[in-house]
Every structure is written in C-alpha cells, then in structure tokens.
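Mind looking over this structure? Questions follow.
Apart from one protein chain that is not included, each protein chain of the complex appears where it belongs.
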Amino acid sequence: MSSGWIVLLPLLAPLAAAAAGLLAWRAPRIQAALGIVGAGAQLAAGLGLLQQVLREGVQAVQLGSWPAPFGITFAADLLGAVMVVVTGVIGLAVTVYSLADIDPGRRAFAYFPLVQVLLAGVAGAFLTGDIFNLYVCFEVLLMASFVLLALGGERAQMAGALTYVTLNLVSSALFLAGVGLTYGITRSLNMAELHLRLGVVAESRPELVLALAGLFFVAFGIKAAVFPLYTWLPASYHTPPVAVSALLAGLLTKVGVYALIRVLTLVFPPLPGVGTFLLAVASLTMVFGVLGAVAMFETRRILSFHIVSQIGYMVMGLALVGSDSPAVRAAGLAAAVLYIVHHIIVKANLFLVSGIAARLGGSFQLARVGGLAAAAPWLALLFLIPAGSLAGVPPLSGFWAKLAVVRAGLAGEAWWTVAAALGAGLLTVLSMVKIWTEAFWKPAPDTATPPPPAARWRLALLAAPSLGLAALTVAIGLYPRPLYELARRAAEQLLAPSNYVAAVGVATAHDSARGDGKGGQ
Amino acid sequence: MELLLAVVVGGLYASGLYLMLRRSLVKLLLGLVLLGHAANLLIFSAGGVVRGEAPLVAPGEITPPPGAADPLPQALILTAIVIGFAVVSFAAVLARRVFEVTGTDDPAAMENGS
Amino acid sequence: MLSAMIAGLLVAAVLAPLAERRLGLWAAPVLAALPAAFAAVVLLNFPRGGGVALTEVRPWVTDLGAELAFALDGLAAVLALLVAGIGALILIYAGGYMAGKATRGRLLAYLLAFLAAMLGLVLADNVVTLFVFWEATSVVSFLLIGFDHHKGESRAAAVQALLVTGAGGLAMLAGLILAGQAASDLGLAGTEAWRISAWATVDLRQHPHYFPTLLLILAGAATKSAQWPFHFWLPGAMAAPTPVSALLHSATMVKAGVFLLARLSPHLGGTPEWGWLVTSAGVVTMLVGAGMALGQRDLKRILAYTTVSVLGTLTMLLGVGTELAVKSAVVLLVAHALYKAALFLVAGNVDHGTGTRDITALGGLARHLPWTFTAAVLAALSMAGAPPMFGFVGKELLYTSKLDLEALGAKLVIAAVIANIALVAAAGMVAVKPFLFRRREPPHPPHEAPASMLLGPLLLGLAGLFVGLVPATFDRTLGPAMAAAILGREVEMKLKLWHGLSVEALTVLVLSTVTVAGGVGLFLVLRRRMATARRLLEHASRVGPTRAFNASLAALPKAADRLSRLVQTPSLGRSLSVIIAATLSVAAPSLILLGRPSLPAGLTEVQLHEVALAVLILAGAAMAVVFPKRLAAVVALGLSGIGIALLFALFSAPDLAMTQIMVESLTVILLALLFAHLPPSPERSSRAERLGHALLAGAAGVVMALFVLVVVPGSFPPSTSEYFLAESFSAAHGRNVVNVILVDFRALDTLGEITVVALAGLGVWALLRLKLGNDRGGEP
Partner (left out) sequence: MTSFILRAATGYLMPLLLLLSVFMLLRGHNEPGGGFIGGLLAAAAFAFHALAWGPRATLELLRADPRTIIAAGLAAALLAGVVAAAAGEPFLTAHWLPIALPGVGKVGTPLLFDVGVYLVVVGTTTLILLTLGED
C-alpha cells in the first residue's frame, strides 16, 4: 500500500499554512502569503488526488499505519476528490479576494490562518473514512467558521453568530450522540466496516437502524440547512464581511449535503421510506428557501435564502436513491453531485460580486443602490454570469445541473418535487432579476451614498477571483461533458460501496463473515 | 446500572434542552454544557460500563487484565469533552459580547438588523 | 456549418460595440451582412419537398440527452429566411435609428445575439438544443425590452416578459423531457430519443404521459406566443426601442411558440386533446387581441395587439391541423412577418420624424414623410387583406380552410371575420390616420427618415406586393416545403388571387368583401370615437390577466414573507423547538416500533453509591434549571459535572475523571467570571410556553434514554478495542491504552481537537479585543 500522502495533503497543506501563519501572528502579510500558498497547495493536491482516483480507483490510507478498521482511515473516492478540488478553488478565490476586501483589524486577528483551518476542516470532512473523525473535522471547520463569523464584533454579526453557533452546536451534539450509539451497536467507527455491520443489524432490528439514521439526518440536515432546520443560515450568513459569507455560503452547507450523501449511501444500508421522506424535505426546502428570498430586499439576504432553496435540489437528487430503478438512482446521485459542484462555484461568486457591487454602490440594500450597469458594465457582466447560472439559464452550469435533477426526478416519477423544483426555479429567476433591475438597471436613487472610488489595484484584485469563477461557470456551461461524466462515475461509485470497502480493506483485515454478501445495494 | 444510566442521560438531555429554550443567554450556555454532558454519558453507556478495570497495562504485563473497560469510548469522550470545553468557552465569551453589544440577554429580542 | 454560422453571429455580437466605435455609421450595414449571408446560405441549401437539406449533430452531454443537433427542413428554412432576412434589414434600420446615441453599439450587439438565438431555435433538432436557444431568446429579449432601463416602465415590462415566458419555458422543459423519455420508452435508443426528427418513427401519442407532456409543452408555446391569458407581456414589451419591437413581434420571438406548435404537430398533434386545447386558445386570443387593438392610441401598442390577434389565428389554424389549415397558417405566417415588420418600422419612422407615436396627435403626414407613407400603405393593404397583396391570399385561404370544417367551421369563420374586421380597422389607424386627414402639430416639425430607415419598410412592403402578384415565388418553393414539414408529408400548394366562380370561392370572396368593407366602416367610426373605445377597453381590462399578474407580482413579496416566517423566525427558541420536534418525529416512531426495550441479559446490578451519584448529577442539573440566581445555577451545574467525573472514576475511566474535573472547574470559573455581574434575567415565557418547552424537552430526554436502553453493547465481536488492548503496549509502547489511542492509534482526532482548542483561544481573544464598528478599532 502506498503511503497515501496525496490523500492527506489537501488537509495538511492548509493546516500547516495555518500553523505557520500563527507562528507569525504579528505579521499579517506573511499570513496572507501563506494563505495563498496553502489554498493553492490544497487545490494542487486536490487535482493530483482526483487524477489518481480517476486512474486507480478509490484511494485509501491508514493513518499511523494502524490497519483498518482500527486506525483512522482516509479514503478518497471520486465524490470526495471532486469536493476537495472545488474546496481548493473556492479557498484560493476567497483568499485572493480577501487580500483586497478584509480590513487590517481582522487581518491582525489571524483572519488568514482561520480561513486555512476552515479549508483544512472541510477537506478532512470530505476525505475521512471514520465517522468519529468526521465529527472532529466538523468541529474544526465549525470552530473556524464561528470565529470568522464573529470576527470584528459588529452588532449584526454578534446576533447572527449567536444563532449560528447555538444551532450548529445542537447539530454537533446530535451527531456525537449518533456516533456514540453507532459505536455501541456495531463496535466500529470505520465507515467501510459500518457499511457491513449496519447492514447486518438492519436485518434483525431495522427500526433501530432507522432511528439512528434519523439522528444523523437531523444532525446533517441542520448543517445542510434543509427544511425546517435551516433557520440559522438566513439569520447569520449576511452579517460577516462578504469574503467570509462567500466561503461559508459556498462550502459549509455543502459539507452537510456531502455528509448526508455519504452516510445514506455508504454507512447505512438502503432504508425503507427514506426516498419519499427526502423528496418531501427537498420540495419544502426548495419552496420555503425561495419564498424567503422573494421577501428580501438586501442582496446578501436574498443570496442566503437561495442557498437554502438550492440545497433542496441537491437533496432531491439524493432522494432518488430511494427509487427502484438503478438508472434513476444513478441519475439522481449524479445530478446531486453536479448540482453541488455548480452551486459551490456560483454561490461563492455571487457573494463576491455582491461585495464588489456594494463597494461601488455603497450598500447591500437594493433600495439604496442603482445605476451599476452604466457605472460599471464589467461588473454587470460579472454578475450576470453567476446570477444566470443560479437561475438555470442555458447554457451556463446551473442549467445542466437543473436539467439533470429535473430529468432524474421525472424519470423517478417524483412529480410533486419536480413541480416544486420548477416553481422554485421561476422564483429564483425573479430574485436574480430583482437584484439586476434594482442594483444595475435602476438609476441610482438620491439617497445613494457611493463611497469614494476604490483604487484600481483593489478593484482588480476583487474582480480577478470573481472572473475566474465566472469563467469556470461558463466553461462548465459550454462543455459540461467532463464534469457530468465525473459526476456520473462518482454516483456509480457511491452506489457500489463494495469498491470503497475493498479499497479501505476492512473485509480482508477483519473477520466479517457475517457481513458477507451484504455489501451491495 | 444501564437503566440508571439511561435515566441520567435522559434527565440531562431534558434539563439541558429545557434550559436552552429559556430566553436567557446564560441559561442557553448552561443548557449547552448539560447537552455536552448528556452526549458524553450517552457514549459512555452505549460503549458498555465496567467497574474498576481501567484499560491500563500493569507493569510486567503486556495487555490489560481481561475484562478491562473498552478504552475507545473513553478516548472519544475525552476528545469530545475537550472540544466541548473549547466550544463552550468561545460561546460563553460570544454570549457576553452579544450582551454588551445588544444590551439584552434575551436572544429573542435581538432581531439582527441591517 | 450551421453551428459555425450561429457562432459567427454570436462572435459578431460580442464585437459589435467595438465595431460600432470603429466604423460608426457603417457598422450596422457591415454587421447586417452576416445575417444576410445566413439567409443566402439557407436559400442555396433550400430543402426540397418534405426533405432535410442540412443536418449537423455534435455530442454535448450525451447522458443527459443533450446534443448540439440542427436540421434544415422546410419549416426551419422558411423561418430562418424570415429571421435572417428581416434581421439584416432591421440591423441596418437600427443603425440609422440610433444614430448619434451612445448605446447604438450595445443595441446592435443585442440584436445580433438575438438573431443567433432565434436561428438556433428554428434550426434545432434536439430537445436540449431547442430549449437552450428558446431560453436564450427569452434572456436576450429581456435585455432588449429593458434597453432603456432608466425608465421604470421598461424595467417592469422586461421583468414581466421574462417571468411569463420563463414560466412557460420551465413547463416546456419538463414537457420536452417527458417527451424524450416517452420516446425512449417507445424504443428509441440513446440520444435518438431526444432528437425531434427521430420521433417520426414512434408514436408519442400512445404513451401514457402524452397528455401531461402536451399540456406542459403547450404552456411553453402559449406563453411565448402571447396566447390568452398570457398575452399581456407583449404589448407591455413595447417599451423597447422600435427596431427591437419590430424584430420581436414580427418574424421572431413571438413566432417561436407557433413554430414550436408547428414543429411538434406531426408528433403530438392530431388528437382531440390537441385540437381542443390549441384551437380554443387560438380563437380566444385572436378575438381578445383584435378587440384590444382598437382601444389603443400608441402606434406600437396597436400593432402589438394586432400581433396578438394574428398569433391567435395561427394557433387556431395549427389546432385545426387539416392540410388546408396548415397551408393557410404557412401563408399567414409569412405574410404577417413581412407586413408587421414593415409597419413597426413605419411606426419607428413616424416616431423619429415627429417625436410621438400617439395617433391622436398625428395627421396629414403624407406630405412630409412620403416614402414612409408609401411603405405604410403597402404594408397596411397586406394587413387588411386587400388584393393584390400577399395578405389577401392569406385571408382567402384562411376562410377557405375553415369552411372545410362543417359545423365547427362556421363558428370559426365568424370569429375570424370579426377579428379581421378589427384588423382592417387597426390597419387604417396605423397607416392611414397619421398620414391623411387634418394636420396636427406633433412635438417636432415632421421630417422624413434617412435612407437606412426607409430601405427596410419599403423592401418589406414591396415583398408583400410581389408575392401577392406572383404567388409562384411562394407556392412552388417556401410554402410547400414548410407545410410539408408541419404535416409530415409532401403537399402541393396553389395560391391565386382569383379563385373562379365556384360556390365556395364566391362565399370566400363575399366574406373578404365583408371584412374589408366592415373594417373600413369601423375605422371611419373609430377615428371619431377613439375616446369611447378607450374607455370601454379600460373597463374591460380591469378584470383582465394583466391586472391579475401585476397584482400578484406586487403581493408576492409580502405573501412570501408571511409564508417564509412560518419557519424563519428571529427567535432562537423557536428554531430549537423545531429541531427538537424534528428529531422526535424522525427517531421516536422507530423506537416505539421496536417495542418495549428488552433489557440486555448481562445487566450490571446497581450499587447504592451509584444511585447517589446519579441523584447528585440529576439534582445538579435540576438546580441549574430552577435556580434564578446565575451564580447558584452555575455552581449547581458544576456539581452535576463533578458527579459525572466521579461516575467516570467509578467505571474504570481515570483519565476521563481527571479531565472532567478540571474542565468542569474551568467552565464554572469562566461562566462565573463572565456572567456573575449581569443583571438577573426574568422568566420571559408564559406558563403555557413553559409547559410546552418542558414537554418537548422531556420527550427528547425520554427518546435519548430509550436509545441508551435499546443499544446492546458488544454484539459485534471482535471489537476494535480488543485490538487496541492487545497492541497498546507491544506495538505502541504505552501502558495507558486511552492515551495511546489519543496520541497514536487515533492521533488525527486529537490533532483536530487541539486545532479546535487553538481556534477557541484565538476566537476569545479576537472577540474581546477586536470591536469594529462599535467602539474603538481593535488593537491586537
């Protein structure tokens, strides 16, 4: 077995950058430089990992050389590897943006190392093959997000952070309880082994497994922000600096969705009724999220509610694993993966762009800004791309994501959820159009208080990452085949967990006679 | 004993959650702490309890005595206690700052404006 | 070839602002060469009969049924000719119309992008390709309608158009996917199922999903083609600059819905459902549009409503779907494209030359705008269906096709005659009223438009005359090819101005005469009674869908807010309650189904001091709940924690006990330090609320206790821990197995843990020191 450093690097690179940055805590400039290096290294490592997974299948490594299932396993399948790559992309984009966006005060208080720790935690969550370690990774990324959210101590931030912290801690407590019970039942924490053992338990005590799955569902449902557990998100995401919002908006809820996918495809055996249940949750999430957005007139709040709504589409894709048809299961999961990747890029970018818009227009309140289309045509274009993509305008990335989800939904005969998806899609168009007509088309109101013009280098630094993400959106839109192919293969891997289990190697290292034949779906 | 532990765990969850539902920052924190205790004890009981046989290797031996307690839940709980402590400390200071900034300790009274 | 040409237009669109800056006045004619070339290519490759001249298939996302597939059949060719040909003229016109305006480059760019989208749409042979271009037309038209976006009216109209067509588009997407899946169910393999031309080999009407598919696709067609009750966005879209309106409302975007009906009628048409739905939508739209046209005073709005009426007629004809009806639709579609584009450009010239489009302020312009007047008369004659214009041929055929239809036909003919009388009158209002009669004083002294703005209307007007006089130019070439594509079989076409003296021909002639005479009469009355007509219309539109739409759009944010607040509350407690309730509802039923928890067999007996400890823990927790004083509650909490530490110590966990004691003391100290001096907080919940909270929390406690009871530890040997116990000393050189797990077996957990600890420290430091925006800026 290879020593598997490539699987660890996406976690270690930013963590090391953070530690080094903290050693230089008096020198924010060094921290910023280390931030760029760390995020860049994470991206590079992620790409290398993805390539290796594509070439050789699931990559697993046993930390400390302790054999599975005893030591902690890190394992990268296609889903994990893709998520890590996207994490690197967003990390790098946000770090570059932060160079121009974040004030000296926050920089002096370790802003850049905090971002690095967040990225490390996110990568760890995507790669770990151990359920308790997943909890730890969640805590790492949560703690980083707590501090980032509260950093600066402005009034709005404080109240938002309190809600965010409290509800996420409740989620963590539920998750922890679930892990403890899982260990009690199976005597294992290794996800590959849990796959085998919970399958056996489900045969004799299906209700117990279902109840346990319920705990995990609520815990991850809070983090993923599904109906009706999403309330912390719109209460907090609009409060910190926009770079932080972008980071959280892009990545964090998707970690929750990832965990739901991972747990429901790998850890738990197929459970009766889960598909229907998730379809209902997905529909309500899409609809209620978008309703919140329709009611808002502040850019960041609108965008925050849309995160919720879009999570519904991802859950919808996941819900289709409850279908009887293998083709529908694969299509649904592939759609979910595609949607996640698309959404991370687009949503982070929308926050970045809205930050530039507020910098030029003087406010996030739509009533107080205007005339940006004439004042900054380049920004108008920069906004239209991610906004159009979010609204599903072809041929941008969001169109393909929506097409894939709706197609899978129709194939799975999930009529009501498809109807909800299309209805929410229309209201998403309305929201994006609202921002567009108000901030860009409408003449600037008399009450507008445009700030003094920003330096050119600053605007360039703000626009560059946004431009990069927009280019990705367009590239995926025009040439979606590679990404969809990746998503499809990732879905196939998820639906055949025996690959993952074999790569981790629990079946050979451990006598699991009782688990034989229970591997597949 | 398992029954007793179940009652304790249930009681801790109930009182912790009830405290969190009070509209008071301090009670929110107390509730969080109790929730952490509850989860730790839950893991402890789910892992199986053993009296008086700590998972230690006595000098001269190479394994702990047979029947020693399962060390893994203990390690998990230790990690969870420390993480919980760190998180609660941060939350406590945050709550204090929230009180300073908003002037109230009623979480429901601070509609986050802007 | 086809995709390259479309891409060429898109590139030209991107470069248009640059070209405009470089070439100035010459930019428009130069850019117009592109669509003209497109039209030439289509002409050179014109498909014979029901065949397909050019095809192109490129893989896109095969698994999603997406290919970039184009096919040039008769239907596509005729529409492409109209789009590209009229498009070229309009580009030239726009160059003149926008002369001296800074936004000219942008308008040219949008127009080119629109042409590209529209051409892609009519040429598309794959459902995803079709949808991509369909949506592209919606998006570009949004930008075009909102072109003068400093006007609130323009913005509102743009949003309205986008929402209405967007909603239809989404429904259509679902419909197209259903159709593709149906084709796949019926045996088409792979991407074949998503190719429209391939559907000819299966019968989609047999599929159980036929009806929902039809409904969804019709929703798309109806919104795009402004069928009642979705018609209102089209007149609203008149906020666009004139060349835009002309383009959108003559040959192109509004025809997209009709095009879709035509495109799909061989596959989905011919059923009673199709007949009823499509025909009735068409009839209602035809009548509503015609009626509304008469109450307008803005030239462009009159034209817009007549467009609605004609679109209704076309829809009705495709609904009827007989060979004669389809032929008639083909003729009407082309004739309408020619005259309506011309009339919009005329309206633009009037506006340009006088500064107003209000017909009550216009009169006697013929002397000042002679060329515009000429074009107007040519186009209006065609619109009115007067011989020898192309419009006349169309109307004759229209009446004939209805007479084919027995009982239903009579009703349809009457409806069509009524609508056409209104159209004749409207033609008078647009093309006669401003130019003849008494002279009025418009805002500017009237002047004729420049050549670039006369070329288009005159050419289009003359084309109508030419085809009317020499119908062979149409009925040997374009007409039959298009009709064949719609009907799915070869057809012959014979158009003539004079039909001889058969009973049928005479009936039609009488109807035509009645139409023209009635229209002229109506025009003469209307010219004097404009105000009355307008009042009538205002009364009528009070209940119309426009109002309903605007009212619901206005009410939407508030309603959404109310609904959203059912879940999204500022109250942290509410959110917590929801989470607890959610946990209960997903976990409790299964636990209850498990039945009475059967206690594990090897149940450890309880000793007295253990009970005492349990009591201590619970009492501490309970006191933390009930003590009103903060400090006392904190100390009680500590008591509970100490109890847990003792429990750990009793049950073989010395490390846990030590850690718990230290952590607990620190927590108590920290909480006391932070909160001892705060004023006491009152109980803020009512009795009922408290009871509810207690029940909720209690239920959660019971569920978690049940969880503990139903877990049977140790049912899965060998356990991971056995490995740790066995290997701790020999392989990891440590006697304290718990510590070895922490620093070796599972060291990564601990690495994560200390990261959390470190961040908590940094967080506290930052929280206490960095206070932006409140008091002084922070210093580290």
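Chains here go by letter, A, B and C, matching the order in which they are written, and residues are numbered from 1 within each.
The rule is short, and it goes like this: a contact is a pair of C-beta atoms (placed from the backbone, for glycine too) under 8 Å apart; a residue touches a chain by one contact, two chains touch by 3 or more.
These figures come from a predicted structure and were not determined experimentally.
Engineer: For the chain omitted from this view, which of the shown chains does it touch?
Structural biologist: A, B, C
Engineer: Can you say which of B:L12, B:L30, B:I43 or B:A86 touches the chain missing from this structure?
Structural biologist: Touching the chain that is not displayed is residue B:A86.
Engineer: Touching the left-out chain: which of B:M20, B:L78 or B:L94?
Structural biologist: In the complete complex, the chain left out is touched by residue B:L78.
Engineer: Of the residues C:A77, C:V467, C:V740 or C:L772, which one touches the chain left out of the display?
Structural biologist: With C:A77, C:V467, C:V740 or C:L772 as choices, the missing chain is touched by C:V740.
Engineer: Hey, which of A:A32, A:A45 or A:V61 is the one touching the hidden chain?
Structural biologist: For the chain that is not drawn, the touching residue is A:V61.
Engineer: On subunit A, what residues meet the omitted chain?
Structural biologist: Touch with the absent chain occurs at residues 3-5, 8, 12, 15-16, 18-20, 22-23, 25, 61-65.
Engineer: Suppose we count only contacts with the excluded chain; which residues of subunit C make the list?
Structural biologist: Counting only subunit C, the missing chain is touched by 654-655, 658-659, 662-663, 666, 670, 673-674, 732-736, 738-740, 742-744, 747-748, 750-751, 754-755, 757-758, 760-762, 764-765, 768-769.
Engineer: Since one chain has been left out of the picture, which residues of subunit B touch it in the full complex?
Structural biologist: These residues of subunit B touch the chain that is not shown: 54, 56-57, 78, 82, 86, 89, 93.
Assume only the chains that are shown with their structure count from here on.
Engineer: What's the distance between the Cα centroids of subunit B and subunit C, rounded to whole Å?
Structural biologist: Chain centroid spacing, subunit B to subunit C, equals 50 Å.
Engineer: Which positions in subunit C are in touch with at least two other chains?
Structural biologist: Correct list: 570, 572, 576, 704, 707, 711, 713-714, 719-721, 724, 745-746, 749, 753, 756, 759-760, 763, 767, 774.
Engineer: On subunit B, where are the residues touching two or more other chains?
Structural biologist: Expected reply: 20, 25, 28, 38, 42, 45-48, 72, 76, 79, 83, 86-87, 90, 94-95, 97, 101, 107, 110-112.
Engineer: Over in the complex, which subunit A residues touch subunit B? Could you list them?
Structural biologist: 132, 136, 139, 142-143, 146-147, 150, 153, 155-156, 158-163, 165-166, 169-170, 172-173, 176-177, 179-181, 183-185, 189, 235-236, 238-239, 298
Engineer: With touch defined as at the start, can you tell me which subunit A residues reach subunit C in the complex?
Structural biologist: Touch residues, subunit A against subunit C: 15, 22, 25-26, 63-64, 66, 69-72, 103, 105-106, 108-110, 114, 117, 120-121, 124, 132-133, 136-137, 139-140, 143-144, 146-147, 150-155, 162-163, 166-167, 170-171, 174, 177, 181, 184-190, 197, 205, 207-208, 210-211, 214-215, 217-218, 221-222, 227-232, 234-235, 288, 291-292, 294-295, 297, 305, 334, 373, 388, 393-395, 399-400, 403-404, 406-407, 410-411, 418, 422, 425-427, 429-430, 433, 437, 441-443, 480-481, 484-485, 488, 510-511.
Engineer: Touching subunit C in the complex: which residues of subunit B?
Structural biologist: 1-30, 33-34, 37-38, 40-42, 44-59, 61-64, 68-72, 74-79, 81-83, 85-90, 92-97, 99, 101, 105-108, 110-112
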